[in-house]
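To start, the structure under review is shown below, and the notes come after it.
Missing here is one protein chain; the remaining ones are kept as they sit in the complex.
Naming follows writing order (A, B and C), and every chain is counted from residue 1.
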Amino acid sequence: MVQQLVRLESNQEIAQGMFLMRFDSRRIATSAQPGQFLNIRATQRWSPLLLRRPFSISRVVGSSIELLYNIVGKGTKALSAQIPGEEIDVLGPLGIPFRYDGLFETAVLVAGGLGIAPFPFLTDFLEKKKATIITFVGSRSLFKIDMLHLRNVQYATDDGSNGFRGNVVESLAEYLQEHTLTAPKIFGCGPTKMLSSLSRLAQAKELSCELSLEGDMACGIGICQGCPVERSNGTKKYALVCTDGPTFDCREIKLPSP
Amino acid sequence: MVQQLVRLESNQEIAQGMFLMRFDSRRIATSAQPGQFLNIRATQRWSPLLLRRPFSISRVVGSSIELLYNIVGKGTKALSAQIPGEEIDVLGPLGIPFRYDGLFETAVLVAGGLGIAPFPFLTDFLEKKKATIITFVGSRSLFKIDMLHLRNVQYATDDGSNGFRGNVVESLAEYLQEHTLTAPKIFGCGPTKMLSSLSRLAQAKELSCELSLEGDMACGIGICQGCPVERSNGTKKYALVCTDGPTFDCREIKLPSP
Amino acid sequence: MKTSFSIGNVEFKNRVLVASGTFGYGDEVKDLVDVNKLGGIVTKSLSWKPRDGNPPRRIVETPSGMLNSIGLANVGVHAFIREKLPYLRTLKTKIVVNIAASSVQEYCDVLTLLDTQEGVDAYEINVSCPNVKEGGLNFGTDCRMTREITAQLRPLTRKPLIIKLTPNVTHISEFARAVEDAGADAVSVINTLVGMAVDVRTRKPKLSTVTGGLSGPAIKPIALAKVYEVAQAVKIPVFGIGGIQSAEDAIEFLLVGATAVQVGTMNFVDATASARIVEEIREFAEKENLDDVGKLVGALDANIKHSVLQSWL
Partner (left out) sequence: MKTSFSIGNVEFKNRVLVASGTFGYGDEVKDLVDVNKLGGIVTKSLSWKPRDGNPPRRIVETPSGMLNSIGLANVGVHAFIREKLPYLRTLKTKIVVNIAASSVQEYCDVLTLLDTQEGVDAYEINVSCPNVKEGGLNFGTDCRMTREITAQLRPLTRKPLIIKLTPNVTHISEFARAVEDAGADAVSVINTLVGMAVDVRTRKPKLSTVTGGLSGPAIKPIALAKVYEVAQAVKIPVFGIGGIQSAEDAIEFLLVGATAVQVGTMNFVDATASARIVEEIREFAEKENLDDVGKLVGALDANIKHSVLQSWL
């Protein structure tokens, strides 16, 4: 884990309201693993805002780090205004990466909206491991992500403008009806509601499934106790998203039912 | 008085820590008079900061407004980071302008440091009125202001690196010993300490003298009562810098003695 | 869309007023904003005699807030009636006159004089004032005195009597209950919080009076909690005040139980903000398919059983 100022190489809107940010950090690049995140401040634009904001590491290219984010509030707005050459303050890599146990052959990546963020990094990793990859991407409407490093993408849109009409979990369910996958493992990332139904689908089908959760964080490093998620069992009621996650086996945790 | 968003044309460091900002506003340009000020927010960089910051109108060129400012704290720092094309939020013109009563022939402009800010505008105005102008500028050390629109500049520096060695009021006092001015009127702007000794000099010599004061302001328009300056006489103890000033006849007000 | 509400027989056209001391007497900003769009104007606090106010420095900016130590500088009730009221009378919005005093008698005198005047719609009583008889102790932090002021003023007017409470107390709801009991028609919550700032180079307090009043967005979370506490405790209307910058902020206050809000410090930053908030609240209510902005009042969906946990921060 390092805390450092890095200078932006680029920060571009690559699709409607979606930004790709890139900066150089050898120290993060060499230690990061897929599923981990960074906790970030846009030093030159942030000052009204107190806390850092967590973002998944979207891809590592050489010594460059890429982040993918949506403007949803003041912090992401400030981040999007930061221009190449300006500095941001980065803390990470943080959290538990996606687990690779070698027990699966087909990796099923399921993303709701910006949930695609950690998947380019995971895809690179899985390709090295020679896993078969299939990626389900859900969004409200037509959504162009060709420039992202994903494999074998199956789209689902609420309005049917691209691929399956409906949500991404329904699209996966239909796919699983129609296809048989060899030794699959699901990796899910997206809004809590979507993860919650993905978790139920995986458990119903008895499929191995890991989820990357979001949560309101103050510190990102386990000192504020601000980011609990309910555990399914054990003596401790809550796990911390930042240090026990953000990746969890879907059976470990109890998400609020949608 | 208008409140508007204006787009910066330029915002450059023209001397050590001193910035010249320029934007277009026909409405302000046509109504502003020398000695008035604007109350400003740097919308894209300001957010941690709540209140506007007051700045004298330094010059009006066609429909362009120029401001001259120093970085002294967070607000001016934020202002200096604002780049051409970005917007700032401007309220003004505010306050009582320098009075032109036609009773003087020689205008003696006396500036301590950034106190030069309102003088280019005043100089333009006085030239039209065909007044003789002499400008005293004091600063800590060598200070290049050739690009500013001032006339007949007499420098004073604390370290003697440029012109008179000593403060600007001492420099004026010496000048007045050695020269006789026809029907002079003094216009002073700068730190309170300097204005305070300028005021004493003017009153000792029975010279007409107007001062432009600074003060901590919240609103700039007379509604917060935040900017009092003590009056010399009358039933009301305080005047407001923002609406009764910022320009005052030096006999009207009681500045804290230096 | 219904936007109005009433206190007694005074109807305010909408639920956004401007707070005392933050909008002058309404005439200073008329070039910038149509003040008739506002639900009401609360005047700067008036005392019997004019007050010069405190020596400078009176204003200090703090993170997302400001400290002030104006010292209730005001023209006095006589000059107000002579110089300010005639203009206020021409406005098509409600005029709430705020009163500050250093003795119960002074409160009564100011109100009695104002009550003979046309154009005053309601009174707001600022109890964050030094009680000269008791050595300058603040009336507003003494529940007995706060009740006493209310009880003495009540019989002197038939117009709405609003008591503005200070947040610098342990249980603000006790004060709200006391003034409700003594006949107040409404309460305003909150006035500023005591705060200070120091210049480390000179080692002097930044404000001439050492401490001052904190206002602005920084205090909004505290103000909301106080309004919520008061709204649970009393039946009379509550004006929610503290750090409101946007319609969203204002709606938070309505949801926790404020009948209306007052915008303060934000007027210094943007005198047009309050009128815009009026408009944006209406738009919000439309989007939520309400026929009356009042349906937002107290509509918080809170799980009360958690409230005991509040102490385990």
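Please note the rule applied: contacts are C-beta pairs under 8 Å (C-beta built on N, C-alpha and C of every residue); 3 or more make two chains touch, one makes a residue touch a chain.
Just so you know, these numbers come straight off a predicted model, no measurement behind them.
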Considering the complete assembly, the absent chain touches shown chains A, C
The one of C:K37, C:K220 or C:R282 in touch with the missing chain is C:K220
Out of C:G24, C:P50 or C:G195, the sole contact with the unshown chain comes from C:G195
Per the whole complex, from C:G39, C:G71, C:P160 or C:G264 the residue touching the absent chain is C:G71
By the document's definition of touch, the residue of C:I125, C:L255 or C:V293 touching the omitted chain is C:L255
Among the options A:M21, A:A78, A:C209 or A:C227, the absent chain makes contact with A:C227
Missing-chain contacts on chain A, rising order, are 1-3, 41, 48-52, 89, 91, 215-219, 221-230, 236-238, 243
Had the left-out chain been drawn, it would touch chain C at residues 51, 54, 62-65, 67-72, 100, 128-130, 135-138, 141, 168-171, 191-198, 200, 202-205, 208-214, 216-222, 224-225, 228, 243, 248, 251-252, 255-256, 284, 299-304, 306-313
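In this text, only the chains that are shown with their structure count from here on.
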The chains touching both chain A and chain B are none
Greatest Cα-centre separation from chain C belongs to chain A
Of all chain pairs, the one with the highest number of C-beta contacts is B-C
Centroid check, CA-based, most central chain -> C
Taking each chain's centre as the mean of its CA atoms, chain A sits from chain B at a distance in Å of 54
Cα centroid separation, chain A vs chain C, in Å, comes to 46
Chain centres from averaged Cα atoms put chain B and chain C apart, in whole Å, by 36
For chain B, residue numbers touching 2 or more other chains are 48-49
Among chain C residues, those touching two or more other chains are 64
